[in-house]
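With one protein chain withheld, the remaining protein chains of the complex are depicted in position.
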Amino acid sequence: MKKRKYPKDEIITFKSANEMPPLAVSLGSMRWNKTGSWRYIRPIYENKTPPCDEACPAGEDVEGVQYLCEQGKFEDAWKLILEEHPFPGVQGRVCYHPCEEACNRGHYDEAISIHAVERFVGDYGLNHGLIPPRLSQERGHKKSEKIAIIGAGPAGLVCAYHLARMGYTPLVLEAHPVPGGILRVGIPSYRLPKDILEAEIEHIIKMGVDIQTDSRVDRDLLLKDLKDFNAIYVATGAHESRNLNVPGEDASGVMSGLQFLIDLNLGKKIAIGKKVAVIGGGNTAMDTARSVLRLGSEVVVVYRRSRAEMPAIPAEVEEAEHEGIPIHFLATPIRVITDQERVVQMECVKMELGEPDESGRRRPVPVEGSNFIMDVETVFTAIGESPQLSFLTEDIQTEWGSIVVSDHGETSKKGIFAGGDAVDQPRTVAHAIGSGKVAAIAIDTFLRGKDTAKIAASVQIGQKGSVSMERYLRGEIRYNASKVVRFEDINLAYFEHKDRVDLPRADIEKAKQSFVEVNSGLPESAVTTESGRCFNCGVCNMCENCWVFCPDISISRKTDAFGYDIDYDHCKGCGICVEECPREAMSLEEEQK
Amino acid sequence: MKKVITGNYAVSYGAMVSRSQVIAAYPITPQTQIVELLSEFCADGLLDAKFIKVESEHSAMASCIGASATGARAFTATSAHGLALMHELLHWAALGRLPIVLANVNRAMGPGWSIWTDQNDSLSQRDTGWLQFYCESNQEILDTIIQGFKISEQILLPTMLVLDAFFLSHTSEPVDIPDIEVVDTYLPKYNATYRLSTENPYAFGGLTGPDHYFEIRYKMQETMDQAIEIARQADEEFERIFGRSHGLIERYYSDDAELILVVSGSIASTTRDVVDQLRSEGRNVGMLKVRMFRPFPRQEFRNAVRRAKKVAVIDRNICVGFGGIFYQEITSTMYGHRDDLPIFGFIAGLGGRDVTPNVIHEIVTHAETHDTPDTEIIWIGVKR
Partner (left out) sequence: MIEIRIHGRGGQGAVVASQVLAAALFQEGKCVQSFPTFGVERRGAPVAAFTRMDDREIRLRCEIYEPDHLMVLDPTLIEAIDVTTGLKENGWIVINSDKHFGEFHLPSKFRIATVDANAIAVKHNLGTRTAPIVNTAILGAFSRITELVSIEAIVAAVKEEVPLNPEENAAACREAYEKVRGQNITP
């Protein structure tokens, strides 16, 4: 019997038995039958926002990093982070990692060790001498506008980094003799080794950013030297320690915890007593106490509320306690007792928690008659820091001791921008990095005469204020629909339970005797395993499920790019691809008739 | 009560008013609605029957055999490949002399897969020893179930009634559903002579050597011969009670017809309209509807064509390698009786192709214009 060819997209109608094969056999296809027109709902193939991405104040593509690390593409992962900020090595050590809090996997077994993975990636970049990704000539061409950045902390440096990428040559003015701000002078080296920070700052300098140290900006300088700058970014941080406001505070043995850390980090000699009390429950308090311990003194932390209200990163508190530092909860000093100007004792009162205050935390109330005395020789205060803003002119509005800024970092004065700890935002490195990015975008759009608000809105990640610099600089590359993927959206049938890999814990006895970094990083194999646990919420990784399961063969791999095409002429809207997509990269939409 | 219902529902109602006691069935297009409605009847308490869900048609018939052997009134329904899967047990039921009633929705056998009507599925079971009735209307379907139990329980052979897919199964029309109490007067409780019982145990279906098997077959045929008369009586009694009858071979303007069309199933219905029209045009055409196919009422058929000049058989089936199956039956029936009578064998409507009045006109014209058939098989409507 002779075989004939028939058009694939047409109904085959035989005029006579002679034309027909002797049996029922497919000679063409059913493509002529456009079953898509019967659809009530349609699948949409579109990446969604992973919750980790939304939670990251620094705007990292957290999921993207996991995706690349799982495949061992650490160089690409490093460059992906560098699209957003230049500090993976730093952040891999000091970030409070809210991403892990948001991680959907946490509802299944345990969150991904995102923080540990980031540290590995950061170290990988430094160990392999990687160079930050460059922009196209078009996007990064040289620009002539003059930009000054006051403060070489994380906010200022990140802003400078991105402006430099865009072709500007920002001038960074730093009061301290070294750049890095709180990262350099606030955080002890057992948490953040100096060489890591310096190496990452070196990347920024190499991009043409001019950092002038020992350059404290006062009002005079601001008005004269910076007068012809096109834009100024104020990122001076918060370095003024709050006072205890108790008798005896003026004694020489009562000192600012932050100042102690600064002196220590700048290599100055500080004399402290054998018995030390640190007042406060934040990271400065923890850093101070653990540094004191390493200097060989006995130290106790006194905090007026309970553990639940501590502002310090829980991991830091845990490590402090692990190192044997006692924390005296629900107590506050009311008097420092001196003997010949030397601190000898501190009188405290016990507290109990009352009604919540404006911060939402329960207000501590003294318990009458519960006073007690502690023997101490040095008292470090670490009950909060505030910005020092006296150099600002009056036309820059401040409120509650912080600079008032818009969502885009604009101050009340045109051309002046501010961010980091100098504005009212959570005092974390991640937030400082995020504000540096926001300001870089605002400064660029301002100088280029574009609509800042509109552009900023288009580069938002989720609803928590993070922005994607990659999307700003490279267009649609990191486009995710604004929907944040929930745990319920994940098809758990495709994921096996697997233990989380944590950072190996250091030998405490050794650790607490020196300022050498406490935690070591993860080995490469652990990183690929750990990243492999990622659900990749909302982001297609071409697992092929939709392609395999589609009963109408209506999903095909793109021939020239990553991803899939949906043939809406034949998709019947059965929803199986959506059901079987493990990660909500497919979703359903009502058909508009 | 008259209700507008489909042929499938007529089957379900028929099984209900016959007080079926065990129903074991497996759904298959286009029979599914029969099973659905019967299961609802059972669930709603409208029918006091054991509804057995089974995993195949083979099991459905096996269940009916077991049930019938206990003396219960057993019913099932199927179609096409489902009936084919039952084949082994169709023999079992007949040789076991079990008065089961089965409704088969005529559907073409695949592949090429077809859910549309033709008669090859039921005609392939011609030799299993079942009575076969081909129905023309939904009313006839319902009535034939009642009559089927009536006949089967007298002669201890099972009955298969056949309805066309879609043209009957899915077509709604008014059907008189008789009161169950009236049906009771026609169809008394089945009282099995031999039954599975712990009080008086028997073994059924044992080894039967050459000494006796032959006689079992002989008795079956003897019974089949009697079945024609019993079926006729059952139809007459039915008419006395319900006011309607369907006949075994129904004559429609055939007594004086020169050309007699021999038809079965829903084609008979359309043919009546054609015959009326031809008669009004003065053309001397009549129709015989073969309702009872097994046993084949040979003498009744011969009587009906005594004065005919030509007979045209319309087969919605084909015995591949021979021709139309009704055509075979009729040529065989007429052998030696009217050797002068030309019998035309037309094949039409296979796989659900519509048999419209025009198709029947074409057949009539062909028979009228040919003295004798040119070929054993005359294809109507085939795309050559």
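Before moving on, here are some points about what is shown:
The first chain written gets the first letter, and so on, giving A and B; residue counts start at 1 in each chain.
In this section, a residue touches a chain if its C-beta (ideal position, glycine included) is under 8 Å from a C-beta of that chain, and two chains touch if they have at least 3 such contacts.
Source: prediction; values computed, not measured.
Although one chain is omitted from the display, it touches the following shown chains in the full assembly: A, B.
In the complete complex, the hidden chain is touched by one of A:S37, A:S482 or A:S520, namely A:S37.
Within the full complex, the residue among B:V54, B:A84, B:I115 or B:M334 touching the omitted chain is B:I115.
From the set B:I267, B:V305 or B:I363, the residue in touch with the chain omitted from the display is B:I267, counting the whole complex. Seen across the whole complex, the unshown chain contacts chain A at 35, 37-40, 572, 590-591, 593. For chain B, the residues touching the chain absent from view are 2, 4, 29, 115-116, 164-168, 170-174, 266-267, 269-270, 272-273, 352, 354-357.
Quick note on the criterion: only the chains that are shown with their structure count from here on.
Interface residues of chain A facing chain B in the complex, by the touch rule stated above, are 14-18, 23-24.
The touching residues of chain B, when paired with chain A in their complex, are 110-113, 382-384.
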